[in-house]
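Missing here is one protein chain; the remaining ones are kept as they sit in the complex.
Now for subunit A:
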Amino acid sequence: MAQLRVSSAVIRIILLFVLLPFSSITAAQALDLADWSALEREARGETVYFNAWGGEPRINSYLNWVADILEQRFDINLQHVKVADISEAVSKIVAERQSSNDADGSIDLMWINGENFAALKENNLLFGPWAEEQPNFKLVNADRFPEMREDFTVPTVGFESPWTRSQLVFYHDSRWLAEPPQTIDAILDWSRSNPGEFTYPRPPAFLGTTFLKQAVLELSSKDPALFAPVTDNEFQRVTTALWDYLDALHPTLLRAGRYFPNSAAELRRLMGDGEISLALAFNPNEALLSIRTGELPDSVRTYVLQGGTIGNVSFLAIPYNAQHKAAAIITANFLLSIEAQARASDPNHMGSTTVISIEDLDVGARRQFDSVSSDLASASPEELSRKLQEPHPSWTPALERAWIRRYSAR
């Protein structure tokens, strides 16, 4: 009885807070994005809590460098909040929304794309539009590269600022596998005659889901339904071939498909330990970078499948309830600058692929990107030009859930 009374009191408290007016939001949105120097003044002395995946030391130390520059030039204190998965930050924003914390959010800036962006945007939990007002936004040449305004087919409409490019690549240890399979079908044939040599991260780990998307794109010959919101009928129709494929593939995988690595990094470790000879990554430079740190043997080579592989852009977004929006925008604009992008693409630092349209730069600026050398261990630029578009984000959870339903309890 006592418990019942408590719960009804709690419900009343929740209702009270949910129904509070959103006065603080309107005030925060009154930032004048046209007056950039006023924005810089407002940002001075602010702290930006930047929620970004913290699992990669190279990225972490790159962000340390960014923090130093921001401190010197803009008097902004950048705090990298390292999360294991950015969906944690999404959860955090939802929890804040739930408790009507509409102006003092704990996240100012986040590294995000795909279904996380779609979920936040759909629930109106993002600040914006702001991204296209940044002086450096023109560097990405969004007219020529529409992917800068499209996150997994969802228009970003200024709620996201491009940060890095990614593309699915495969890598193999040439000691054990000299001629790697060039198509999704060829991977099955090869794996049948070489059991235990391949595996992929367990969905919903994003690299694993990307493998599913790659497979379904290839097996369905890029069915147009994949680029529209998913429906039950279309899902059934398009993915039948995928499940047949995976049913055949799994028994030939490492541990006969009774175990899948939980992340791209664990997959890389399996390759480093010689457990497998074929793996995949979402950073075209991953093999090169890992060879340099000694994690992978120097016999590893990277390639792109014959018919191309999925590529996407990842973005920066600001939650609707961020406390330091001005400083977050200044930070995003700096991360998009030639200086920051050039350092990010340097394999000695972060080793990512830039979102800046290099051909549009003058010679001097272009030279800053020269450190992206062509290396044996990397995929060539020609290979990387074979890009496939991401399916609509609604396919991501649908594929993940179907995979989990089919394979997580065998």
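The rule is simple: contacts are C-beta pairs under 8 Å (C-beta built on N, C-alpha and C of every residue); 3 or more make two chains touch, one makes a residue touch a chain; residues count from 1.
Quick note on the criterion: contacts and distances are computed from a predicted model.
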Undepicted complex member, UniProt protein name, chosen from "Acetyl-CoA C-acyltransferase", "ABC transporter permease", "Molybdopterin-dependent oxidoreductase" or "Formate hydrogenlyase": "ABC transporter permease"
Omitted-chain contact residue, chosen from A:G54, A:G158, A:G307 or A:P347: A:G54
Which of A:A43, A:V66 or A:V90 contacts the chain that the document leaves out: A:V90
Touching the absent chain when the full complex is considered, from A:L70, A:V169, A:L217 or A:L254: A:L254
Residues of subunit A in contact with the chain not shown: 3, 6-7, 10-11, 13-15, 17-18, 49, 51, 53-57, 60-61, 64, 79, 81-85, 87-92, 94-101, 104, 106-107, 115-116, 118-119, 123, 176, 195-196, 202, 204, 254-256, 258-260, 262-263, 265-266, 268-270, 273-275, 294-295, 297, 397, 404-410
